[in-house]
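Data block below; observations after.
FYI, not all chains are in this one, though none of them got moved.
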Amino acid sequence: MADYTLGKLAEMVGGQVSGDPALTIKGVATLSTAEGEQIGFLANPAYRKQLASTRAGAVIIRPEEQEHCSTNALLVADPYAAYARIAALFQKEPGGEQGIHPAAWVSGEAEIHESAWIGPNCSIEAGVRIEAGCHIGPGCFIGSGSLVGEGTRLAGNVSVCHGVRIGAHCILHPGVVIGSDGFGFAREQQGWLKIPQMGGVVIGDHVEIGANTTIDRGALEDTVIGNGVKLDNQIQIAHNVHIGEHTAIAGCAGISGSTRIGKRCAIAGGVGIAGHLEIADDVTITAMSLVTRSITSPGVYSSGIPAQENGIWNRQVAHLRRLERLVQRVGKLESNNRQKE
Amino acid sequence: MADYTLGKLAEMVGGQVSGDPALTIKGVATLSTAEGEQIGFLANPAYRKQLASTRAGAVIIRPEEQEHCSTNALLVADPYAAYARIAALFQKEPGGEQGIHPAAWVSGEAEIHESAWIGPNCSIEAGVRIEAGCHIGPGCFIGSGSLVGEGTRLAGNVSVCHGVRIGAHCILHPGVVIGSDGFGFAREQQGWLKIPQMGGVVIGDHVEIGANTTIDRGALEDTVIGNGVKLDNQIQIAHNVHIGEHTAIAGCAGISGSTRIGKRCAIAGGVGIAGHLEIADDVTITAMSLVTRSITSPGVYSSGIPAQENGIWNRQVAHLRRLERLVQRVGKLESNNRQKE
């Protein structure tokens, strides 16, 4: 990590400098906290008034915001993306180790690339292959025959069961579980008979999986997560689900078995999607909605109800319960009206 | 694992062969992917048309589907259950180890059956008893005085706190937590006072618990999970809950403290059940419903709302908010009508 001049940063992100290109930038910060050698950014116009008062040495803005800006500026079409690239330059993340920690256990039949890192208290079973540049943090276990692709990072205490394939340049946060058995049972007179879960999980490249998210293995075929998919924390992905490329899913959502979600979808927090459905590409589903039917067209779909003051809400629920009665009353009024006509 | 003839499989599941009983079966597959030495199955009539085109060597079907079938058939009343039994014959699951892995830590005061397996990086505290044939996968910790019954499998990174009793032939998937403190606090002027959680957790036989599901210990008495209960991933079971035998709960459901759920219930994904309730036997609750009162009769209960196109939904919510006004308008119309009569 080094310092950068504003001019150099502009060159790296394809922007223009307004002000002093020789200004030294040593870090990123918010508009409200930045100091003279830091660069801030304005992506959301709601914060525009901070442009006038910021003490940042420079700001990343759209060209049309320049009139509101009192300091040096880096002008780009997409300030948030430019900020992301610049922030990455200044990020001090742990990592970079190579080799196998003496407190890890690695099967003699596992294949670990010499540039990969296996942290303390990891358990790597037979037939596992860990590719170049992987970082396997403390306490992870990787089950027999699984593959972790080049440059992928498992943060710590991640569980990867047997027969899972994870692509390159993925990030799996702590507590993630990949390849647990799907929830499959046949009902019998005396309880439930387990359906063996014999498929695997295939995860593409550049996938990020949030803390404590779970992805079950398929029953007979694989559960499939496409390239570039971004999963937030505490998401449940059931067996045989397919998620299309670049779809993003927010925290606490649950996708039931065998459902196929298209590409570039945006699924908000707490959404539940029933099993055996097809969701088209470019579908947005808003928070805490329940999807019970396939969605065949791009668009925005919802069934979440915003909270209100409890007394008001309780009356609405009471009216909802009497809605059938209200319909009947209106029908009677209409019938009366017709008789009088 | 060996190969089986179709005739042998029919004998094992109590079915009839239509076609060649000497056919060798080497595995299971879906109707659409099966090859000549694999057996497929038809449980859901929606997939019936695949019967005509499947390349499977044989199929498991109900006798009445035989007319649609172009290949060898194994005829049974319940094809899904027969498939489950046959698939289990062909399942290649890791396991079968015995003993204590050198990278595990086991207290000298723990009792581990010689046929059990304790994987690497496990921590087994004093007073723990692990019975015959158990498989404790990598990274599990089992707190002092807890019991794991015969043949039970903890997949890896499972946390069992102190004083927990797990029955025989259970499966606990990665990230499961059993016996964490229940959420109990007395409100005081200055914040909250912790109520000691001094009960345990008792889990019956043949229970399966999905990845990252959590079951809290009781406050004074035990949290109890009955025999044959099947819990999916990311379920939260609060302190003092009782779940009756053979009840199945799908992912992301939450059961609040001291609620008692009956036998053979089916609780769908994302359901929330309030505390101190009683749910009768044989109750089904559909996805994302909120249960706020006891349910005294078997049947199906719901409050989940299916998602719709967002613009339509927003108008419905707006109308719902004005429902009281609509009721008043209808009341006025009725009053006017009566005055005119």
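General remarks:
As written, the chains take the letters A and B, and residue 1 is the first residue of each chain.
The definition used in the following text is that a contact is a pair of C-beta atoms (placed from the backbone, for glycine too) under 8 Å apart; a residue touches a chain by one contact, two chains touch by 3 or more.
Every value quoted in this text rests on a predicted model; they were computed, and no experiment measured them.
Shown here are 2 copies of a single protein sequence; counted across the entire complex in this file, the number of copies is 3.
The rule is short, and it goes like this: only the chains that are shown with their structure count from here on.
Superposition of chain A on chain B using C-alpha atoms only gives a rotation of 120 degrees, nearest 5.
Here the CA centre of chain A is 25 Å from the CA centre of chain B. Residues of chain B touching chain A in their complex: 28-30, 33, 78, 80-81, 83-85, 87-88, 90-94, 101, 103, 119-121, 137-139, 155-157, 171, 173-175, 206, 208, 210-212, 227-228, 230, 232-234, 245-246, 248, 250-252, 269-270, 287-288, 304-311, 313-314, 317, 320-321, 323-324, 326-327, 330, 333-334, 337. Residues of chain A touching chain B in their complex: 105, 121-123, 125, 139, 141, 143-144, 157, 159, 161-162, 175, 177, 180-181, 183, 185-186, 188, 190-196, 198, 212, 214, 216, 220-221, 234, 236, 238, 252, 254, 256, 270, 272, 274, 284-286, 288-293, 299-303, 305-306, 308, 315-316, 319-320, 322-323, 326, 329-330, 333, 336.
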